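Every protein chain of the complex appears in place save one, which is left out.
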Amino acid sequence: MYRITDQPISADALAELVADPMAGGICVFLGVVRDNAGGRRVRSLEYEAHPPMAETKMKEIAQEVAERFGLHRVAILHRVGRLAVGEASVGIAVAAPHRRMAFEACQYAIDRLKVIVPIWKKEIFEDGEVWVGPATTIEPSS
Amino acid sequence: MYRITDQPISADALAELVADPMAGGICVFLGVVRDNAGGRRVRSLEYEAHPPMAETKMKEIAQEVAERFGLHRVAILHRVGRLAVGEASVGIAVAAPHRRMAFEACQYAIDRLKVIVPIWKKEIFEDGEVWVGPATTIEPSS
Amino acid sequence: MRVNVRLFARYREAVGQDRFELELPPGATVETAWAEVVRACPALAPFGAHTLFAVGQEYVGRDRPLQGGEEVCFFPPVSGGRHVPDH
Partner (left out) sequence: MRVNVRLFARYREAVGQDRFELELPPGATVETAWAEVVRACPALAPFGAHTLFAVGQEYVGRDRPLQGGEEVCFFPPVSGGRHVPDH
């Protein structure tokens, strides 16, 4: 499942989505709102996405994981809206026969998500705000 | 928290245990019962531990993580008793300021757990059973 | 021809709306559409060099020709110098 959501992200729900009798390990990554960014105190974060394109790009990431690691059990959720410190903005779960592969594929997926998925966040500080977007440097395909 | 338990392991509960306002990423690993081992079909697994020593060794792993990665938010749970395919036998959560560290520390912790924590499992196949224990090759300290 | 423009994040805030229709001459490209929008909203001009573009659900280059009825997205760049991952 690859979904933009305005609901809280559950690690258990993510693990459930990738459950597989052949899996020996499930790696779940949660990106959570930190209380600081660039040395400034964060009050909250506001996430905005281009949902259909974001979901398409998440699905592409799962396809890349399938090609590179041979794994088909990947779930990616990204939350939008206003989040408080400690809340999860993104969750990724990968199930694999062996644990090393689960870790590597999950890390690959979150690294790629930061680059190609069109999601922005506004960091709201006590003394201002700043927008941060995907760090893409990809060459457009056309 | 470092605990041997006979209750189901929840990734959300583990993530909750390591929650920290300074954390930007939480990596949760779940080791789950696979439907096969060594080419044989697994019916169920039975885990047995030396609980106080296992918990002591888990705590040592968290101390190693603190020394190597500078991280203090680690939780380790291992379940004992009979588990069905798909159930989690072990769960580890690590919170870190940045995600790479969370992944590396979590992987380090599960690798160490397999070596030094006194937990055994009996793999129950349709046609027999076999005990598997920690893969330790450590030199005893005395 | 008419295309649909979508703006996100700081662009949306700067322009005060998240989508509108744009009338473009035949043969117009993504670059043409961007120039039109900047003309109407000069606050976007400084970001031009780093803006990302998408048509439909795919990233495209500035020279991508547009068809009538297509949706072109303008994605603001990463905020100034903040290439450090936050988590």
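Should a chain be cited, it is by its letter among A, B and C, assigned in written order, with residues numbered from 1 in that chain.
In this text, contacts are C-beta pairs under 8 Å (C-beta built on N, C-alpha and C of every residue); 3 or more make two chains touch, one makes a residue touch a chain.
Please read all numbers here as calculations on a predicted model, not as lab measurements.
**Q** Which listed residue (A:R79, A:R99 or A:R112) would be found touching the missing chain in the intact complex?
**A** Of the candidates A:R79, A:R99 or A:R112, A:R99 is in touch with the missing chain.
**Q** For chain B, which residues touch the unseen chain?
**A** Residues 31-32, 34, 37-38, 48, 50, 52-53, 56-57, 114, 116, 118, 120, 122, 130-136, 138-142 of chain B touch the chain that is not shown.
The rule is simple: only the chains that are shown with their structure count from here on.
**Q** Could you put a whole-Å number on the gap between the CA centroids of chain B and chain C?
**A** That pair's centroid distance is 48 Å.
**Q** Going through chain B residue by residue, note those that touch at least 2 other chains and give them in order.
**A** 23-25, 97, 99
**Q** Which residues of chain C are in contact with two or more other chains?
**A** 85-87
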